[in-house]
Every structure is written in C-alpha cells, then in structure tokens.
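In what follows, a structure is listed as structure tokens, so that the remarks can point back to it.
Only one protein chain is missing from this complex, and each of the others stays in its spot.
Now for subunit A:
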Amino acid sequence: MANTATAGKKKRSNILYSKKLAPYIFVSPFIISFLLLSLYPFLSAINMSFQRVLPGQTSYVGFSNFERVFNPVFYTAVQNTTIYVVWTVVILTIIPMIFAIFLNHRLMMFTNFFRASIFIPALTSVIVAGTIFRMIFGESDAAFANQVIGLFGFEPVEWRYSAGTAMFLMVALACWRWMGVNVLYYLAALQNVSKDLYEAADIDGANAWQKFRHVTFPAIKPIFIFLSTITTINGFRMFEESFVFFETTSPGNIGLTIVGYIYSEGIQRNDMGFGAAIGIVLLGIIFVVSLVQLYLTGAFKKEDA
C-alpha cells in the first residue's frame, strides 16, 4: 500500500507512468477505428437507406426503399437464410460439444492428431472448399456423392439445382469448415473444469449424464452461449457459401441470401440506397434474434449473479 503511494507520487510527472492515462492510450486504436470505421459508416448506412443514390446526385426518398424491400425476392432470401441459420446453429453447437467431450475423455488417445484433422478444414477458404464440394457433389453420375448414393440404390442427384439439396450443400460446407474451430473452443473451456468436481461426483455415485448436466455443461455453458450467438450472427451474414455454388444467380433464387441480395442490389446494380435499406432490415432481424437467443440461453441472468 505504501509502495503504491510512493510509486504514484514519484512518477506522476511522467505521462508514460500514468496509471490513469494508460488505459485510454491502450484503447485509443479501438476508439478511432470505432468512430471512423463503424459509427460513421453505420450512420451513413441509415442515412443512405432513405436516399436514392445515383452517380453524382443523391436525393431523399423517405421510406420508399424500405417499402420496396418487402418483396417476394427478399422473402425468399430471408427464408433461405433462416433455414441455413437454424441448421448451422443446431449442428455447430451440439456436435462439436460432443466431439470435444469425447476428445477430452480420460481414455482418448492420439488427441492431438484427431484435433488437428478436424481443425484442418477451417484452414481452407470458402472458395477452395467450395471448389472441392462442387467436385464431390457434381451433376454427373461419376461425381463421388452420386456414386455413393448409387450404392444405396438412389438415382443421381443434380445437387445444385433443387432447393433442398442446394441448402444441404451450403449447410454441409459451413459445418465441414467450422466444426473443428468450435471443437477447439469447447476443448479450451473443458480445460478449466476442475478434476475434483468429477471425483466428488464419482463419490456421490453420479452417472455420465448427471456428470454432464451438473459438472461439464455448467463449465462450458459460456462457450455454448458464445458459439450459438456467433453462429447465428454469422449465419445471417452468409454470402460466400452461396456465392461459391451459384455466383450471384441461382435457379429460382434457391441460393439467394440476405447479404447476397445486398450485394446484387447495392454493388452489382449500384442501387446503394436500396442495398442500405436491406442492410438495416437485416440488422433489425439479427438484433431481435440475438436478444431472444440470449434471453433463452439465460445470458442475462448471469449478470445479476
């Protein structure tokens, strides 16, 4: 205590030693980037959504961009994106948890090898991964996936050309790439579970499910909430998985996502005001869904405790 006081007195003269000032210097890169690269673009996105942006001239058009947003194409995009989100969230939060618990099991061997093999898909870009998936799930009878389903007596499938299989491709691609990353997150959380708790549970005669419910899950719950939130948000932001299969046009818009719609209207057709309006609606969707999700997973309750 006395030490701190004298140290503080001695060094007050020099800002480099100021404990009061230091945190502000540390966070300044974030503040600058926030103001310039988040807040300003955010405000101009809102502003833009009320404008008709034409080369060299912009004019305010009230809510007409928003009125145009709610059209059948947009509904298709929302529907596709929502289905994609539900699938990826369910698959990418639960299965990695199971994998991580198994990998963390006392009797597991070659953990590093398996962990690395599951993680390796995450190293590929969507474009590279999509190239591979297009090859495996090709249209011809010779494509690998068609040969495999042929073994079970199914007819070859034109994977990219019907709504259900197109969704399957996009979900499969995302899950294949992100599985290992989420396993790593869970494994890191499992490192913090105290062995004593398991021993205590053993002494109390707890079975595997009870141990999971009362010891393992509470410890990894923060990661579970984090991953389900992040996966939801990333799902609503999906663009690349669709782009790599369909570029920007898919038959009957089966691969159209909300961000894909922003891209085609805002960038390709250069209708920036309309694109911005779609973006604002997307933000509203994400905001509501995230709040509901955080509420359901009990993330708010933790604040009180």
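Methods note: a contact is a pair of C-beta atoms (placed from the backbone, for glycine too) under 8 Å apart; a residue touches a chain by one contact, two chains touch by 3 or more; residues count from 1.
Keep in mind that, in the parts below, contacts and distances are computed from a predicted model.
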{"item": "Record-based protein name (UniProt) of the chain missing from this complex, from \"Transmembrane transport protein\", \"Putative dihydroxyacetone kinase\", \"Carbohydrate ABC transporter permease\" or \"glutamine--fructose-6-phosphate transaminase (isomerizing)\"", "value": "\"Carbohydrate ABC transporter permease\""}
{"item": "Given A:V69, A:V126, A:M170 or A:L256, the one touching the chain that is not displayed", "value": "A:V126"}
{"item": "Options A:V73, A:V86 or A:M108, residue touching the unrepresented chain", "value": "A:M108"}
{"item": "Contact set of subunit A toward the excluded chain (per top definition)", "value": "3-4, 7, 11, 14, 16-20, 22-27, 29-31, 33-34, 37-38, 40-42, 44-45, 48, 99, 102-103, 105, 107-110, 112-114, 116-136, 138-140, 142-144, 147, 176, 179-181, 187-188, 191-192, 230, 233, 236-237, 239-240, 243-244, 247, 259, 262-263, 266-267, 272, 275-276, 279-280, 282-283, 286-287, 290"}
